[in-house]
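Take a look at the following structure, please.
Left out: one protein chain. Kept in place: all the others.
For chain A:
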Amino acid sequence: MAHDPAVAEAADSKPCAAYLLGLADDAMVYAQRLAEWMTNAPQIEEDMALGNLALDLLGQARALYPYIGSLDGTGRGEDDFAMQRSERDWRNVHLVEQERGDFADEMARLLWFSAYQVELHTALTGSTDEVVAGVAGKALKEVRYHLDHASLWVVRLGDGTEESHRRMQAALERVQPYLPELFDDDEASVGAAGRGVGVLPSSLRDAAVNRVASVLEQATLSMPEPSKWRSRGGRAGIHSKPMGYLLAELQHIARSYPGAAW
């Protein structure tokens, strides 16, 4: 049986499914956080901008979920993944699940996450998996805009007034502990990278840091020192306190009214 190609292929696709679930969950959870800015952003154009970014990320997650469901053999669809999983089944990093702070906090998070995503999707356009390469090619065009948008704001706030500079710098310090987790190589990413489907997160770090560093320089801001404490565990399903509240809001309707359709 070990030589049965179907069985071998099924065993082979499991690590890739686990890897892709991390990417899809990052996008899904961050889409939810960004969507919270609608009606809460400092100006109406920003309500629309962050809503649009959320929509891009939601689309990226939607493109991956059904594919993951076919790879892992469960046949789950996008709603099963988004609406029916409990906290321990989510594989996103802690960065994206943190509560939105002030606008500077969001721009610090968006700058880092989009710099990471630009590198990620650039690399994944060369994936041996056609679906993954296709999703990445599409996403890359979008996340470049996200990075540009965050860069504009970080420069504007950093090189702005004394208060905006101080608060932008403080925001960079606050997101710092959540950054190393983005670039951790876990078992799933090593497996997926080994098959040419994924990419090692650690290999994206330097280029992403360089992108952020060039923005911070123009913004007259400084790169925070590595923090003593850092987040861990998101890719293994261990989450921080805000995740439960986020899921409660995200899944409330689907769980309260099973099978609801509109």
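Side notes on the structure shown:
Going forward, contacts are C-beta pairs under 8 Å (C-beta built on N, C-alpha and C of every residue); 3 or more make two chains touch, one makes a residue touch a chain; residues count from 1.
Just so we're on the same page, contacts and distances are computed from a predicted model.
One subunit of the complex is not drawn; among "Carbon monoxide dehydrogenase medium subunit", "Sugar ABC transporter permease", "Plastocyanin/azurin family copper-binding protein" or "Phenylacetate-CoA oxygenase subunit PaaJ", its UniProt record names it "Phenylacetate-CoA oxygenase subunit PaaJ". Among A:Ala82, A:Val155, A:Leu172 or A:Leu247, only A:Val155 touches the chain that is left out of the view. Residue in contact with the omitted chain (choice from A:Met83, A:Ala133 or A:Val190): A:Ala133. On the side of chain A, the interface with the absent chain consists of residues 45-46, 48-49, 51-60, 62-63, 118, 122, 130-131, 133-135, 137-142, 144-145, 147-149, 151-152, 155, 210-211, 214-215, 218, using the contact rule stated above.
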